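Of the protein chains in this complex, one is absent; all others appear in place.
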Amino acid sequence: MAKTLTQEFVKGLWEEIPPFRLVLGLCPTLAVTKSVENGIGMGVATAFVLVFSNILVSALRKIIPAKVRIACFIIVIATFVTVVELLMQAFTYPLFLKLGIFIPLIVVNCILLGRAEAFASKNGVLASAADGLGIGIGFTLALGALGSLREILGSGTFFGKAVFGPAFQPFSFMVEAPGAFVCLGLMLCLMNLAGKK
Amino acid sequence: MVDQKKFTVSHAPFWHDGSCIRSRSYHTMLAALPAVLFGVVRYGMPAVGVISLAVSSAMIWEYVMNRIMRRDITIGDGNAALIGLIFAMLVPASSPWWMVIIGTFVAIVVAKQIYGGIGGNPFHPALVAVAMLMLSWKDLFDFDAALVNYEFDFAMAYPLAALKHFGTAAVENFTPGALLMGNQIGAVGTPFGLGLIAGGLYLIVRGFVRWEISLSFLAGIFVTAFIFHQADSARYAGPAFHLFTGYTLMGAFFLATEDSSSPVHFIPMLIYGAGGGILTMLIRNIGIHVDGVVFALLVMNIANPLLDKIRPKALGKVF
Amino acid sequence: MIKRSFLGLAKPKFEVQRIGLPLSEVKEVPMPKQVTLMLKKPPERMAGTDTVALSPGETVRTGQKISLSSDSETYVISSVTGTIARIKPFAGDFGNAFIAITIDVTSPEVFDEAFAKRAQSLDPALAGAFLSALPGNPAFSVFFREETPVTTLGILGIEPDLASMTRRFVLSHQKAALQKGIEAVKAITGVDRVVLLVPQDAGMDFKDMAAEVRTVAAAYPGTLPKLLMKDVFGQTVPAGKTCEDLGCTFFSAESVAALGTALETGRFPVEKVITVTGKDQKPVVVTAKIGTPVKVIFDELGIVTGHLDRVVFGGPMTGSAVYTEDYPVLPDTDAILVQDKTQIPPLSQYPCINCGECVRICPARVPVNMLVRYLEAGRYDEAADLYDLHCCIECGLCSFVCVARIPIFQYIRLGKFELSRMHAAEAHHG
Amino acid sequence: MTEALLIMFGLGAVCGSVLSIASKVFYVYEDPRIAEVEGFLAGANCGGCGYAGCAAAAVAVVEGKAPPSVCIVAGPESAEKVAGVMGVEAGTAEPRTSSNKCRGGDRAEDIYVYMGVDSCQAVSALSGGKRECEVGCLGYGDCVRACLFDAIKIGPEGFPVIDEKKCVGCGACERVCPKNVLSITTLTERLLHFNREDDCLAPCQQTCPAQIDIPLYIAQIKRGDYDGAVRTIRDRNPLLLACGRVCPHPCEDFCRRGVEDEAVSINQLKRFVADREMHSGKRLPVACAPDTGKRVAVIGGGPAGLTCAYYLRRLGHDVTIYEAMPKLGGMIRYGIPEYRLPKKVLDWEIEGILNLGIHVHTHVKLGVDFDIPSLVSAGYDAIFLGVGAWKDYSLRIDGEDLKGCYTGIDFLSRIASGESIPIGRKVAVIGGGNTAIDCVRTLVRLGAEEVSIVYRRTRKEMPANAVEIEAAEHEGVKFIFLAAPVRIIGDEAGKATHLEYLKMELGEPDASGRRRPVPIEGSETLLEADMVIAAIGQQPEITFKEEGKRIQSLKTTRWNTIEADPETLQSSIPYIFTAGDAATGPSLVVDAIGGGRRAARSIHLYLSGQEVTPPEKSLFKRHIPGTLFESVKGIQKIPRVPMPELPVEERIHSFIEVDQVISEEDAKKESSRCLDCGRICYNKDAAA
Amino acid sequence: MGDYILLAISCILVNNILLAQYLGNCPFLGTSKKMETAVGMAMAVVFVLVMAGVITWLLEAYVLKAFGLEYLRTIGFILVIASLVQFVEMFLKKSVPALYRGLGIFLPLITTNCAVMGVCLINIKEEYTFMQALVASFSYAFGFGLALILFAGVRERIILARVPKPMQDTAIGLVTAGMLSLAFFAFKGMV
Partner (left out) sequence: MREMIKMVVVLTVLSSFSGGLLAALRNGTQERIEYQQLKFVKGPAIRAILKGCSNDPIVDRFKIKDGDVERSFFVGIFDGKPKAVAMESIGKGFGGPIGVMVGIDVDADKIAGVGITTHSETPGVGARAKTDPTFVAQFKGVPLADTFKVKADGGQVDALSGATVTSRGVSAALTEASAVYKRLKPKLIEKLKTYSK
């Protein structure tokens, strides 16, 4: 049943795309998708951490004792999250400001621990990297899609640029907290419909 | 096979008291009629437009969803029309057409049909719709601004907004009698207090709504408003004012009593109604929203499943 | 049919319909050409293993006992003289299985003497040997069982359901027989306390009866055993238990009166008083031989049935619909109801709309609104654990008032049936 | 920098030590395998295993209450891993799938109009359901709602259709079905299922000795699912090519369509799909259960032996066939002439069976090259005796040993194995069975000028298939009825020249209702014949009985067949089983196939240590009386598709197959004539 | 005292951790299908969050801030929280098995509950005093539990409704959570 690296990668893009198929990592999904830019930024940050933590966990999987497995995974993940945090502060500060508290919270994103536990701790380095990359990109895509929808409807803009005429009255519900939930719920429904075929 | 005679076999009971969803919906609409007609008279053609658009679009959404979900077409039961009508009663007469359509979409599709249609919705569909629209288009829901084109022979201010911004002094000239007679501005179907009360009494007497909820809701408002008023009469208006303004009466008779989002047992009904009333007053007096009925009732809708767990011990129940 | 009143706050009144009392005219249904007796199968027997002590072609006499074997607890008493034409299994409701014994009637009628001989002494054995087949199927066995033997007997002069006049008829017409029957029951069972329950408006004096007489408001559902227990005897039957577990049982007045008549005449009673309500909704009281196909009664009363009509055995609240006009009158058939297809209230596909009508009308205070959701989803265990499925006393009022027209009562019966089946299966498999 | 290092060092050390000390101090013994097992379960918490979630299931596994294959979602891989943790072998963890027995929710008539709760359970609680059929599907779809895996749908015909890819065999549908229409079975259970009294069986399937699900495969042909049809047949009959050609199709005798119209040409349809598979050049895969490690010797590679070996192999046993003749096939190779069953076809079919992994030894004869004790000592756990009935009955008349006199099977098998036999000019074949017909038709092709059949009764009583008789007639065979041979007259060279027979007449009917032939005194007649073949029946050759010790206790009947329980086919020696002609005497191929499968079931039971009992509620060679109708209403008559055959001139000169396969179009047409019967119902749409 | 009450109300209702701050949604959706699990989870979160809030506050104040190592906050906090949770789990299992059965089985879920980590970070960001941090932690956790239990009540009914197939489970759960969040707008501006 061994899959090729490509398969490991591709599955994250559709078959197991979080948060639609694997209902994981909802908090950042809901919180930062007010705009596309935020969504993609968050996705990329998560993907970065995911790839590296997967690699490291996979590389260390033989020497980590089972009892402190979770703690070790968390250290690995937290390290990379902090790396991302520092890098973002240094290079994309405005985005860091917008994503705020959610960057450190990548550390508790269940996708990361989930993949470390379910995949990286059982598979080789390359496969884990491919898996991390696939899931990470899938997550980014999902966040981007949700971000676009909410930004276009809720603010009438896309990447900050107005897409409708001035007469458009934005459906600001979409950028509010409840809008995030409803929007994600409806998208999940669409994904379920699409998955049927 | 024409000659073959086959009996109908079913389970007891074989009689039925004749009630059905359809008559329930239509009687509720009938009860809303006085207030609606008043709104039509007061606001003219725009009100007619909003009402007819809301009712028809609600029915169309229902039909579309029935088809998509491949279920029986249920527009005949009048529930969609009723939701459309109640929604129309809650929005200003000046609402643009697209807002009405989005509103009925939210009410019928998001708040009702995806929960499996009538009976499944945990929230009152019209309330969800109005809450969403209020969040999105605050300006359109600012009755003062929305109804600026009208000219009436009474104070042209939305009483609750005036109260919020300028304190009780600003609303002194709203007498309970005038409020009851509809001498206030507001949404399409809410100003005419007397009509709403008449409709509500009709529904209660006919047993289509539960008096416990309506009464306790009004009582909750009355008592809370009274306490606030006693504490600081300069900032907080009296109970009569609160009873007859905004969505209060509408809430008591048409919103809080929606079947599927309200409790059925006696004590829960009282708590539910009173809780809604108290919360409404808290929002009106210390929250940021001008009228608290919508959100207060949504909160109570959420609490409904838990409240309804309070129930009498069943006959012979053993523990 | 009782309709919802205009004022919704008032509860509907379920008073038994009355026709001018005393009933003067009683139609007697003539001897049918064929009768069918339903022999209840004991539950442990499975299909295909039954052999009735008699086989087709054999002759039976009126009053002759027919059973699975000589020592079998279940039996029927032949109501006619004739030859056995067929013996076929018959599936009843909710797992009740019968063996339908069809007898071709021959004349002249010959009476079996066994009962007269046996009835010389009124002792417990007589009850086991014959009396369970009396009209109304009185459960004599509960008096003689080891655990919690029954000490109180309620004789019901009130109707168990709407649209029935049968017991009222017995009260007014067979008072003497009833009197004798009560004495006989006392002698046979040695029961401590006998209570005769008569309707408030019976308009008769029962002082001379050898029993305690209690008048009861004859409004449904107050006439159901569990509510009688509560209202008359002041005892609440715990969920899942029966009145008999509390030492109390109920017999129909008709059973007792029939016993009285039987002892008088020495012949086992094979006739049944039945209230038939036709499509015109006017009840008529008739007497017919047990086992008479319902078609014969219809012919006699001029009732014409058609496609999609409904024939109900029992009352409108708790009876059961049958699918064939050949279905026979059983010893416990108090009433027969015929509905034209236009009189059948349609059901709907709607889910519960949570209006709460059922909750408010339920005499057992069951949270029907939630219960029915769980039953609909097939989650019977949760329905029983969380929402008092077993507290239901099966009056059918919830379905009667349901705005969404959900067959709630059927769901409840089904839920109980499936649960008992599951538990039986679990017990069977250890 | 240093601070950071130190702090993190401190934090790590503190956390590590706290945790490690805590794990010591607060140590609670929990079987470590629980966590491990849970890791291998699917984690779907579906409850299909019958435990409350995966964690509970893991506990149950570790406590030994549940087998390693408990998880129905994760599949065999997980079972293996779990078994690894538990230190046991996975065993015969076979995938289970749901299958339904009823095909047609709407065909059986309603006895009432139902109103109420939309569920099968509810309907069945009211007088057992509204359908007149006791075992039929009610069609309200309780199973659909019960299925957690979305594997069941109510098909267009109103009965549940199972998506086998999605089905995990959790059994939810089975539990909820009040009519027991659905059952969860493993491959083994499916292979071992025999027609039962309470199955919903059409008359054809009840009649078929091999118990093939005929209505199903006809329906599959109708749908164009030819592969599915092949699979359906092969679940019951591995020799479908042979049967499609030589089976006398008793099923067609009971075809409900035949009551009012002509029976459906069932065998032709079978042959059509079987040939289609052969000509496609691709064998459909056949599933086998996991290996059990038990060994079985099958003696005799005829239809019974092949079938038995086939099923034993599919049940996971290790099978070796011992065959006396050079090639496998037994009577269908050596007793059935080329023009009816080409050897090429047979080879292809046998190859398919052997491909499952069956070992073969040919040219070894029981009692000569090996014996039963030697097999036992070679480690076989059970033995199947399918030696057939190869010994021809002799006429017991004078002149039988003259030159030019043969017995039927001897003749046919010698021809089949390529021996050249001098063919006479005028040939008389004695007997009225299929062997006799095969002989005459072979002789016609071999160039005999005049071929006669001498039979002691009339044509009506001839046991041979009517079509065969007719074909022989077409090919110019002479029939001499009511003739009892008395002796064969030979010339000085010891060569047969004439057959003398007595004419007979029909006397009074005997107990069997047939009129017995009575010889007419003094009616001796001479028939010129330089070759006489006696084909009056066979019996098993049991010379092996004399050798060896153990085998002597094997009981035989007075017809020299092996005595065995007719249903379990277990002989008087528990580890020896038998079937086919050896058990029944000469009979149909399809009987042998049915027997082979029955014997395989018994052997399987024997090998798995269970009691060898007949199948429960078996419908062994009986019909469910209710299914045999006197009339079938609403039939619109459509003639059956004629069988294409070679023209007579062509066929009498060659051994080319006479009967040809029908076209796909005809197959579709013929299959649509099927009423798709159930127990008491049939498809009225097809009838109209 | 009044300040603390206001802070509590703000944390429970106005700034509800789940519905207004989007934190802790995974367990919110995961454990709300049944009332029993929801109650267990709510209690477990209150328990852990109060402890974590206190410990991380101390860690921040006396270690990280003291050494100017604020950038190690993420890793330090999560390490402490994870160890704490695991420690508590082991402790309960051994010492209070009854409590463990009711609440302990949810503990592993809490490790990755962003509500816990989020509240700890908020405590630091808002520069709460120790008492404030304690009150805020408890109130946030209480708000989480409240929302979870309310949601579970609603969800128990939704599961029984005829929700169309593609909407079932998580999708309808999210939409309902949205409506919950909408209703919680009622409390906007009250504090």
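In this document, chain identifiers A, B, C, D and E correspond to the written order of the chains, with residue numbering beginning at 1 in each.
Here, a contact is a pair of C-beta atoms (placed from the backbone, for glycine too) under 8 Å apart; a residue touches a chain by one contact, two chains touch by 3 or more.
All values derive from a computational prediction rather than experimental measurement.
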| item | value |
| --- | --- |
| Chains in view that touch the one left out, judged over the entire complex | A, D, E |
| Option touching the unshown chain, where A:Ile17, A:Ile55, A:Ile75 or A:Met174 are the choices | A:Ile75 |
| Missing-chain contacts mapped onto chain D | 1, 3-9, 11-13, 15-17, 19-21, 23-24 |
| Hidden partner chain, residues of chain E it touches | 71-72, 75, 79 |
| Chain not shown, touching residues in chain A | 60, 63-65, 67-68, 71-72, 75-76, 78-79, 82-83, 86-87, 89-91, 93-94, 97 |
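Note that in this section only the chains that are shown with their structure count from here on.
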| item | value |
| --- | --- |
| Chain C and chain A - chains in contact with each | B, D, E |
| Pair of chains whose C-beta contact count is the highest in the structure | B-C |
| Computed distance of Cα centres, chain D from chain A, in Å | 57 |
| Centre distance in Å when chain C and chain D are each reduced to the mean of their C-alpha atoms | 53 |
| Chain B-chain E separation of Cα centroids, rounded to whole Å | 34 |
| Residues of chain B whose C-beta touches two or more other chains | 6-11, 110, 114, 116-117, 119-120, 132, 135 |
| Contacts with two or more other chains, residues of chain C listed in rising order | 308, 320-324, 344, 347, 349, 351, 407, 410, 413 |
| Chain pairs in mutual contact under the definition given at the outset | A-B, A-D, A-E, B-C, B-D, B-E, C-D, C-E, D-E |
| Chain A-touching residues of chain D, taken from the complex the two chains share | 12, 15-16, 19-20, 23, 77 |
| Partner chain A, residues of chain E touching it in the complex | 19-26, 29, 71-75, 78-79, 82-83, 86, 108, 111-114, 116-118, 121-122, 125, 165-167, 170-182, 185 |
| Footprint of chain E on chain D - complex, ascending | 3-4, 7-8, 11-12, 15, 18-19, 22-23, 25-28 |
